[in-house]
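Only one protein chain is missing from this complex, and each of the others stays in its spot.
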Amino acid sequence: MRHLLGTKDLSKEEALAILDLAEDMAQVQHRQVKKLPALRGRTIVNAFFEDSTRTRTSFEIAGKWLSADTINVSAKGSSVSKGESLRDTMLTLDAMGVDAFVIRHPSSGAAKQVSGWVGAHVINAGDGQHEHPTQALLDAFSMRHHFAKIGNPGFEGKRVAIVGDLLHSRVVRSNVYLLSKLGAEVVLVAPPTLMPAGVENWPVTTAYDFDSVISELDVAMMLRVQRERMAGGFFPTPREYSDAYGLTLERLRRLKEGAAICHPGPMNRGVEISSAASDSAASLVFDQVASGVAVRMSVLYTLLGGEEGIRE
Amino acid sequence: MKYLISDVQLVSGEHTDLFVAEGSFRDPADASGDVTRIDASGLIALPGLVDLHTHLREPGREDAETIASGTKAAARGGYTCVHAMANTDPVADTAEAVEHVLEVGLAEGSAQVVPVGAVSKGLEGQELAELGLMARSKARTRFFSDDGKCVADSLLMRRALSYVTAFDGVIAQHSQDPRLAGAGACCHESEWSGRLGLPGWPAQAESVIVARDVQLAELTGARLHVCHVSTAESVEVIRWAKKRGIRVTAEATPHHLYLDVSNVEGYDTTYKVNPPLATNEHIEAVREALADGTIDAVATDHAPHNPQDKDHPFDVALPGMLGLEQSLAVVMETMLNPGRITWETLAERMSYAPARIGQVANQGRALAVGEPANLVLVDPSARATVDKNASLSRSRNNPYHGRELPDPVVLTMWAGDVTYGR
Partner (left out) sequence: MERRIADAAEISRMFTRMAHELLELNHGPNQLVVLGIPTRGCAVASRLAEEIKKIEKVDVPVGTLDITMYRDDLRRHPTREARRSDIPVDVNERVVVLADDVLYSGRTVASAFDALKDLGRPAAIRLVELVDRGHHQLPIAADIVGKTVQTAADEHVRVRLHETDGYDAIEIGRN
């Protein structure tokens, strides 16, 4: 694998190999010396054109635990009127002999574009409203652990709802492609204003009524609702949103036994998720964060570990 | 120079000789003395093509295109006249600005340059530009457009339409509802925008403005021209308006006839254009409308950009693509070769109609004795793979690069001078 740009282009086998390797990587977290030498001498640049402490830190730790040199570059988003083009910015960094770029960018497609310009490997750490493949992989990793723990392993036949701002979410596309490849049934739940165009052609079912599906779910994945969406008129008030689409205490009680709750973070407690839900035993929220490092180590090793990892 | 073009086929199918002297067609019987002979057997003569929609970038962005380079590209595409859009820097919103473009065009152009005047000052959509002064200037501007921006304010649009009726002007509208298709909108709203995560531009962002404007044209009795029609809904509205007798004309670009939204899959910003590339049902509707005359003309929306304005994320990069050099090729490929239009209709859509709409008296004329010698000689069977680096434009944002297309233009003549020949 040369780049990880999305889960759309990832085969089921590749995804499972990354998840399996992540199990091994997870062991490192519990060791005295949290270090593997596999990527010694490799340079990974975290090029973040948008703030994301969580994702950047997770990638940075993953790289360091694999002994790579990781450098963080924060840059303002690209603009035509001022500053250099994205291409020039990335070619400048690439010329320094970087082995891999981890890219976070507010524009959809940025990681894909960069992969066509640079010699280094490119890992998409979130591009606009498009994909965020490592988030989906870590979600799947956490879910897989959970399914095994409750004695009902595997994704086949599992029902996962992704609830919330589907239109602006990079997580939803990556999760839909990955979970459906792994055999889960995905149901998207959102008000009509937040459903992406053409969703009828995705491998999912959709619902406007959260209550109509809640009791049959194995996983409820709650997406962050950004307050600025209100200004766009996507829904009237947070109160109304929470009433229809929040994981409230009432809805928490209607989840079947063994069902899990995911949230890619950061959470708006009281809007899309109640504290009762996020802090409940069913919540995988903090497992997800821990899984993030292991999954990202696995991805970095998969791309950079062998001879393919050497720059042309 | 005098030219005798022998055994050329006209769009009617008739074969003839054409004699050119002192800028006009003369009786071939008078051809004598120092005459350059051009054997045109197997070639078709079209009236010089007229483009209603060209961005020449001068003044302001001469790094991307100049009046000289843009009209050279035009000549290579078979054009003898281009309408230079007003969104230059400074904006062509005064008599002085349009006269400057006219003068540079006369001095350096390889085709006739007709300056388009802005509708509003600075294209800001707030106050009317000096429409009357532009109309009475040496440029004799009749064709006004805020292209690149939509005259979104209904009242301003009404006033503009009404005002230009005094001198039989026309308002050419870039139809884009700025709320339905806001600043970030860059992908035809469809399964593609949803999948690629690109902010969607619904087809109706165009057609609601067209629907409003045709009614304002009816209200004011003015002439409205709809730029770059790209959707089935807009076509339906224009069809309805024409049936009703509203004075509306419309244009379609080569790229909206040929390229569909799937081209943006790799986020190649060459394919970012306003309005965005659409799905096949819209392409089919535009082709049908061009065939039946609902859409009157082909216009290129030739929009040169340099890499520093294109090498950005898709939603940030500037919109626009080249068009002058491949326009005729694309119309042949999509309309003529499949038998949807004849050579006569092609000449109507690419020369006669745009000259009428732009009120350019000496363009879009028959190839007849006494008429200005504007023509293009076409090899109907030649084909080639487009190479963006072989362009005469200063820019390289050519969406047809690498595609195999007709390569028709053998020679272009403007006012009796050869402006392109191979």
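Going in written order, the chains are labelled A and B, and every chain counts its residues from 1.
The working rule: a residue touches a chain if its C-beta (ideal position, glycine included) is under 8 Å from a C-beta of that chain, and two chains touch if they have at least 3 such contacts.
In this text, all values refer to a predicted model and were calculated from it rather than measured experimentally.
Trainee: Considering the complete complex, which visible chains touch the unshown chain?
Mentor: Touch partners of the hidden chain, whole complex considered, are A.
Trainee: Among the options A:Ala15, A:Ala38 or A:Val118, which residue touches the chain absent from this view?
Mentor: Here the residue in touch with the unshown chain is A:Ala38.
Trainee: Take the complete complex as the reference. Which residues in chain A touch the chain that isn't displayed?
Mentor: Touch set of chain A with respect to the missing chain: 17, 21, 23-24, 27, 31-33, 35-38, 66, 301-303, 305-310.
Here is the rule we go by: only the chains that are shown with their structure count from here on.
Trainee: Please compute the C-alpha centroid of chain A, do the same for chain B, then give the distance between them in whole Å.
Mentor: Taking the mean C-alpha position of each chain, the two centres sit 45 Å apart.
Trainee: Would you tell me which residues of chain A are touching chain B in their complex?
Mentor: Touching chain B from chain A are residues 77-80, 84-88, 105-110, 112-113, 116, 127-131, 170, 173, 196-199, 201-202.
Trainee: Using the touch definition from the top, list the residues of chain B that touch chain A in their complex.
Mentor: For this pair, the touching residues of chain B are 189-200, 266-267, 269, 307-309, 311-318.
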